[in-house]
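So the structure is just underneath, and the comments pick up after that.
The complex is shown incomplete by one protein chain, all other protein chains being positioned as in the whole.
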Amino acid sequence: MNASLQPAVFGATGYSGFELVRLLTRHPGAKKPLLLRRNGEAGGCADLAEAYPQLAGNGGFPLQSFSWHELKSAGVDVVFFATPHEFSRDVAPEAIANGFRVIDLSGAWRLKDRGHRNVYGFTEKPEDAALDNAAIYGLPELHAGEIRNATLLANPGCYSTSIILALAPWIRAGFADLEHGIICDSKSGVSGAGKAPTAKTHFVEVDGDFSAYSVFGHRHTGEVLEQLGIGGGSLQFTPHLLPIPRGILSTIYVKLAKPATAEELELSLREFYAGKPWVRVFGAARLPQIKFSLNTNYCDIGFSLSPDGKRAVLVSCLDNLLKGAAGQAIQNMNLMFGWDEREGLQ
Amino acid sequence: MNASLQPAVFGATGYSGFELVRLLTRHPGAKKPLLLRRNGEAGGCADLAEAYPQLAGNGGFPLQSFSWHELKSAGVDVVFFATPHEFSRDVAPEAIANGFRVIDLSGAWRLKDRGHRNVYGFTEKPEDAALDNAAIYGLPELHAGEIRNATLLANPGCYSTSIILALAPWIRAGFADLEHGIICDSKSGVSGAGKAPTAKTHFVEVDGDFSAYSVFGHRHTGEVLEQLGIGGGSLQFTPHLLPIPRGILSTIYVKLAKPATAEELELSLREFYAGKPWVRVFGAARLPQIKFSLNTNYCDIGFSLSPDGKRAVLVSCLDNLLKGAAGQAIQNMNLMFGWDEREGLQ
Amino acid sequence: MNASLQPAVFGATGYSGFELVRLLTRHPGAKKPLLLRRNGEAGGCADLAEAYPQLAGNGGFPLQSFSWHELKSAGVDVVFFATPHEFSRDVAPEAIANGFRVIDLSGAWRLKDRGHRNVYGFTEKPEDAALDNAAIYGLPELHAGEIRNATLLANPGCYSTSIILALAPWIRAGFADLEHGIICDSKSGVSGAGKAPTAKTHFVEVDGDFSAYSVFGHRHTGEVLEQLGIGGGSLQFTPHLLPIPRGILSTIYVKLAKPATAEELELSLREFYAGKPWVRVFGAARLPQIKFSLNTNYCDIGFSLSPDGKRAVLVSCLDNLLKGAAGQAIQNMNLMFGWDEREGLQ
Partner (left out) sequence: MNASLQPAVFGATGYSGFELVRLLTRHPGAKKPLLLRRNGEAGGCADLAEAYPQLAGNGGFPLQSFSWHELKSAGVDVVFFATPHEFSRDVAPEAIANGFRVIDLSGAWRLKDRGHRNVYGFTEKPEDAALDNAAIYGLPELHAGEIRNATLLANPGCYSTSIILALAPWIRAGFADLEHGIICDSKSGVSGAGKAPTAKTHFVEVDGDFSAYSVFGHRHTGEVLEQLGIGGGSLQFTPHLLPIPRGILSTIYVKLAKPATAEELELSLREFYAGKPWVRVFGAARLPQIKFSLNTNYCDIGFSLSPDGKRAVLVSCLDNLLKGAAGQAIQNMNLMFGWDEREGLQ
């Protein structure tokens, strides 16, 4: 396989951005990525290895300013945005207008419903409506076909990925009692809160603690509802902060809409994910734990059925920086450029 | 206040037992506890300070074997069991027959319903039926009156305390839709798993990980149902293991049975716990976090109400070794011997 | 004991300040402290319980601005500074000029030698020279007599306390080969870096990591040299950052200046600290660990002697926020106001 694709990355200094650079650097089909400095980016470093000395010994990773014209001359094929959503909302349209395909890791382009988008507080510019419509939600297990042709790829949220992948099979198969309502109790490591140091991410505050936050109001809720095709009354999502650097576990409570055995429920998951390399279905014998998928691009899914067969608890796990962000972005890139979904992720 | 009470402790070397000794040692009404060696106790140390050098500088804490007769001669008033439930099931009846009051921190005597007790696998001896009936469930916020006169005090489970205290006010006030069902998603630190080293408590396994366990089958479920006076179909409990040494947070999902404002719901909690020194009701502004109650005997309770006012999420926190075990045992001792509930716990 | 002393505290919102408030609140001889807002203090909260909800249920802890005159009217006896050293350097002289006794937890007044002070970059005002001379270094195990009469008490650094207490006995007894040189390899938890969120204290950066810093240049070195009465060539100090919230362990390498048995070396420590309640000498059987002194005011000291009897490794541990800061400040307050050193610290 020849390294023929030239990627460029905005936001390489964040946690997702760094993982993206690491993955691109060892991807056999990709050239070393150009790291794009945002205009007026504060606290910037000249080379990514200053912020991440773990890169030492692998050559330079300069952060540079480029014009769109210079990016074209450099043969760039795809521009990644691992940036705050405001930046992506502003700059991704320019990239597309200049002929680049875009993979955006922020929440800027994930939502079709204006009501859901409101939670981000974007100014809704009329000229963005077409892009809002054209953007493809980049969950390969649901939308591989559209992803292949995407110009603007909206990479899913980390919590959303863990919830949607767990629930999609049973909702499609009619196993979930939507009227009763589904409860998603999710827990995430601290890197999900980003690299900016705040009171909430201070080691002394986080270590030994655990807390719920954004109850009834987390931004990822809209993605989950849109992708599962259900209304707000059918699902409730509560995120929590785990005192670990990375990883998400979602505990999902489902009342069954019709009687089902554990075998039927497991089969439903296995059939849905047959041939999907980055979802692992765990049998009844063992529930997934955060560690099993850490540092991998897997989403692991398992469940327990109540003794009376009326309720089930789904548990799904993933690494929020990989299947929940940079890994999934690479998986999407693989589809967009005609490669195997696994390429560069093993 | 004179130190007039002579306590004795079985199981001082465990985590709850050590906390108990620490609390008794500085309790103004209690003499230094006698530490009782169990017959044939393996891996025993001669002095508790060998296992817990943090005790150094506070005199000796010898672990010794005593006959019941010797305990009487030593003027012992109360015997604590911080032991496995099998031991308590065997030995507590002897202690009571010899005239001692007993405070048992195990699950041996908490359950009235034989079906619930079955989960422990006790052999049900006919002669224990009277004690099963006489045992008082030691949750002071619900049963202070009976606790004062208890001979056999069954100290509640750690998870159970966090769930019962959060739910009791709203269930009594009719706010909780029991038919819809309540979901309790609880998370506990590792000391809840005990001091015996196992694959599940190895630092390398736990650190950075998070997992659910005993889904649909945890032993504390029966306590919760009995104390709240509800059936098994009304409540679902899932415990998880947090990578922290101590602390429990329970996230509890309630569908409201009747319309209520946040003010009414908060008032219900505040009225229920008025004059109860060891429960803190958090207002709508801030949910409790594990750290707030760590190293204290408080149970902290807060909640969020959904925008449509139909569902609420309760969050309760406590230190599993204090309000969830040894601290609550002292609170019960205070009631049993006529002292203020706060004595020795501040 | 009547609560007769009225303390006031600058800097209550920091980690040391909060511990100080917690200790003062339960000290039997002290009234509830007045919490002093610094002029223009940024990000301030109206009540300390907003920043530390663990205080809930103990009444209000308002942060307020006071004039010196108001503090006098309020009967304040002593003013604590748990503030950056620049603030203490500016404001402590005013407090003293207004008749208050001062206990300063910063590095502002600890050093007699101007060369050592230079590392802090103070502007040396001529009018401060008298205070520099009058300030008493508040290590009670070395200077109890002077501390009793101190007007300006300079509370020692956390690292310094762990090193000075370990080395003072052997240096005085002539056991340490100063010409060969002593090496102090110290490790501290993250609270030593303060409460301000920075890249160095971000949970994701610290968790799972470990690093040396300020090699050959840490500010506490001067204190150690002055208090031990030795020159810079005799001692080398390297601090490291531990991924834990609190606690310091110093590993100290000493070449013996004269032959000695382990018994003689242990006796030297035991005699030096006889009657000193807050130092525990560990025998040869067991070295101290950080956990043993956590949440206490103890400094624990132990050592190993090489098989050839020529070299020894001292290990000392303490809680950097207690014996290394707020606890030691209370111990000093006890001496300054005629109480037992243990008061309020058990």
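Per-chain residue numbering starts at 1, and chain names A, B and C are given in the order in which the chains are listed.
One rule holds for everything that comes next: a residue touches a chain if its C-beta (ideal position, glycine included) is under 8 Å from a C-beta of that chain, and two chains touch if they have at least 3 such contacts.
Remember, predicted model here, so these are calculated numbers, not experimental data.
Trainee: I'm checking contacts with the chain that's been left out. Which of A:T83, A:T238 or A:S293 qualifies?
Mentor: Reading the full complex, the residue touching the unseen chain is A:S293.
Trainee: Of B:R26, B:R114 or B:H202, which residue touches the hidden chain?
Mentor: Once the missing chain is taken into account, the touching residue is B:H202.
Trainee: Can you say which of B:G217, B:P245 or B:G283 touches the chain missing from this structure?
Mentor: Within the whole complex, the residue contacting the unshown chain is B:P245.
Trainee: Which of these, C:S4, C:N149 or C:S306, touches the one chain of the complex that we don't see?
Mentor: Checking each option in C:S4, C:N149 or C:S306, the one touching the absent chain turns out to be C:S306.
Trainee: Touching the hidden chain in the complete assembly: which of C:D209, C:E263 or C:D340 does that?
Mentor: C:D209
Trainee: Using the document's contact rule, name the residues of chain A that touch the chain not shown here.
Mentor: Contact residues on chain A toward the absent chain are 26, 53-54, 56-57, 208, 277, 280, 282, 286, 288-289, 291-296, 298, 300, 346.
Trainee: Footprint of the hidden chain on chain B, which residues?
Mentor: Interface residues of chain B facing the absent chain: 15, 190-191, 195, 197-199, 201-208, 243-246.
Trainee: List the chain C residues touching the unshown chain?
Mentor: Touch set of chain C with respect to the missing chain: 180-181, 183, 185, 187, 205, 207-213, 215-216, 233, 236, 238, 240, 242-245, 247, 249, 251, 253, 255, 287, 289-291, 294, 304-308, 311, 313, 315.
Methods note: only the chains that are shown with their structure count from here on.
Trainee: Count the C-beta pairs in contact for every pair of chains, then give the pair with the highest total.
Mentor: Counting C-beta pairs in contact for each chain pair, the top pair is A-B.
Trainee: From the mean C-alpha coordinate of chain B to that of chain C, what's the distance rounded to whole Å?
Mentor: Chain centroid spacing, chain B to chain C, equals 37 Å.
Trainee: Quick check: how many Å separate the C-alpha centres of chain A and chain B?
Mentor: Spacing between the chain centres: roughly 40 Å.
Trainee: Between chain A and chain C, what is the gap in Å from one C-alpha centre to the other?
Mentor: 46
Trainee: Could you check chain B for residues that touch two or more other chains and list them?
Mentor: 208, 289, 291, 294
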